[in-house]
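This report concerns only the one structure given below.
Of the protein chains in this complex, one is absent; all others appear in place.
Coming up: chain A.
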């Protein structure tokens, strides 16, 4: 099956991540957009903008075959030098023709807005680094004295999101909720 998408090794499945428990691996896997959203939402917006601005003119080559590893929880080893978040490359969507080959689109969900920016790899890494440091600082300060309870720690880190699969809504209810919205916004609503 030839596809334009490059699928990244999300959570180092091929890497020797044997120190991680099955549960940890599962939890890591479940992170996706919402995980990124959670991490970045704790960052200073000005910081994000400045990093992006400084990166967009850089022309470093990008190697998409290199796998990223997932930042571990604060209690685990944090000596990984590449604390980057996984990237889903939305290469299937239409890419503007003027995009330079050395950069790639980075989609950021922040504070109710979605931005798609073309950045080279090193700038993308910087953003991720900041995100992880920003989010882990928050968690460490709150949980540092908490007794070890792996489930709730993972839960906090995950922000108890359901990962990739949103809870599906029944068709009939979906239609009703849409019709209700229309009724409320129609000019004749009373």
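Simple rule for what comes next: a residue touches a chain if its C-beta (ideal position, glycine included) is under 8 Å from a C-beta of that chain, and two chains touch if they have at least 3 such contacts; residues count from 1.
Keep this in mind: contacts and distances are computed from a predicted model.
Note on the omitted subunit: UniProt lists it as "Coronatine-insensitive 1-like protein", one of the names in "GPI-anchored mannoprotein", "Coronatine-insensitive 1-like protein", "5-cytosine rRNA methyltransferase NSUN4" or "Sesquipedalian". Looking at chain A, the residues touching the absent chain are 1, 5, 22-23, 26-27, 29-30, 32, 88, 90, 92-94, 107, 151-152, 154-155, 158-177, 180-181, 183, 190.
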